[in-house]
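One structure below.
Yeah, one chain of the complex is gone here, protein chain that is, but the others are all in their spots.
Labels run A and B following the written order; every chain starts at residue 1.
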Amino acid sequence: MTAEAVIFVLMGVTALAGAITVVMARNPVYSGLGLLGTMLSLAVIYVAQLAHFVAAIQVIVYAGAVMTLFLFVIMMIGVDVAEDTSENLPRQRVVVGVVAAAVVAFAVYLGVSGGFEWVPAGSRQPAAEASIGTVQAIGEELFANWVLAFEVTALLLTVAAAGAIALAYFRRRRAVRE
Amino acid sequence: MTDWYMLLAAALFTIGAIGILVRRNALVMFMCVELMLNAVNLTLVSAGRALETLDGQLATFFVLVVAAAEVVIGLAIIVAIFRHRETASVDELSELKG
Partner (left out) sequence: MSDFLWLVIALPLAGSVALHFLGRFMREPLPGWLATLAIAGSFAVAAGAAIPFFAGTGETEHLVIWEWMPAIGATFELQWDPLSALMALVVTGVGTLIHIFAIGYMHGDERFHRFFTYLNLFAASMLTLVLAGNYAMLFVGWELVGLCSFLLIGFWFTRPSASAAAKKAFVVNRIGDLGFLIGLMVMFATFGTLSFEGVLERAGAELTAGTATAIGLLFLVGAAGKSAQVPLYVWLPDAMEGPTPVSALIHAATMVTAGVYVVARSSPIYAESAVASGVVAVIGAITAIWAASIAIGQRDIKKVLAYSTVSQLGYMFMGVGATAYVAGVFHLMTHAFFKALLFLGAGSVIHAMSDEQDMYKMGGLARRMPVTAATMGIATLAIAGIPPLAGFWSKDEILGALFERGGIYSALWVVGLITALMTAFYMTRQWVLVFTGEPRWDEGVEPHESPRVMTLPLLALAVLSVVAGFVNTPFRFALEHFLEPAFEGVEMQHAPEGWGMFLVLAALSSLAGVAGVAAGWLAYNRPADAWRRFQEGFGRLWTAWEEAYRIDDLYGAVIVAPGRRIAEATAFQIDSKVIDGAVNGVGALFFRIGSGLRLLQTGYVRNYGAGFAAGLLIVAIWLVMRGLS
């Protein structure tokens, strides 16, 4: 086993465990912590895949900012209300079970038939340079070929920030009036 | 090796999807959405590595940014709903029906 395989097995297990925790935990706080574990595990896997910049952002933005925000909201709207996990929508769990079973069955079919490749052999591009995700490499690529997408994303973030303020401010003013 | 990364991503994605379908706490559902986005990020990075290109990582970068914006708005909405309805259960927000 190579080092990458070892890391994959370890981090894959923790990522799956975190994901299952997200879904199964009755308390949202545990769900949040499970998600945090999954994200950190994925960050490690990114490092193993030589995607250093993405790994860094994964930790800073996701595990740091996003999860903090989540936990903040969880605390704000109350964690003491344990969710009732009994299903009250008719046939909802049946449909979910059928869909999940179909996914698994299809995956097994693909594995058994053996004709499916994730990355077809012919599509591999000749490597001009090593695709190591350093900040410099990412930056050169980003500002050379992805400028428009970058600008649009900036605009999106601005709008999102303004939107969040508008939503929260509107509610607060009503609350004061009441 | 790529196959295994893809299978891991598929598993994470499926778990996230199931979570959305069975949980009714808006916050948990949101976390499941994040889980699915992370699974997709994993496929992008892995495929980019297999193809020896940086495009996968760049796409991941954009997904990440969009996810951040989505979380901001989504959580703001959840907070607003909670203030109004004193609940985080999406099942109780079912007035818009036929």
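Here, a contact is a pair of C-beta atoms (placed from the backbone, for glycine too) under 8 Å apart; a residue touches a chain by one contact, two chains touch by 3 or more.
Since the structure is predicted, the reported quantities are computational estimates derived from the model, not experimental observations.
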I'm checking contacts with the chain that's been left out. Which of B:L21, B:V40, B:L64 or B:I81 qualifies?
B:L21
Out of A:V103, A:I132 or A:A149, the sole contact with the unshown chain comes from A:V103
For subunit A, enumerate the residues touching the unshown chain of the complex.
89, 92, 95-96, 98-99, 102-103, 106, 110, 115-116
Given the full complex, what residues of subunit B touch the hidden partner chain?
17, 20-22, 24, 90-91, 93-98
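In this text, only the chains that are shown with their structure count from here on.
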Hey, how far is the Cα centre of subunit A from the one of subunit B, in Å?
6
Note: in the complex, subunit B contacts subunit A through residues 1-8, 10-12, 14-19, 21-25, 27-28, 30-32, 34-35, 38, 41-42, 45-55, 57-58, 60-62, 64-73, 75-80, 82-84, 88-89, 91
Note which residues of subunit A are touching subunit B in the complex, please.
4-5, 8, 12, 15-16, 19-20, 22-23, 25, 28, 31-32, 35, 38-39, 42, 45-46, 49-51, 53-54, 57-58, 61-62, 65-66, 69-70, 73-74, 76-77, 83, 87-89, 92-93, 95-96, 99-100, 103, 107, 118-119, 123-125, 127, 131, 133, 137-138, 141-142, 146, 149, 153, 156-157, 159-161, 163-164, 167-168, 170-171, 175
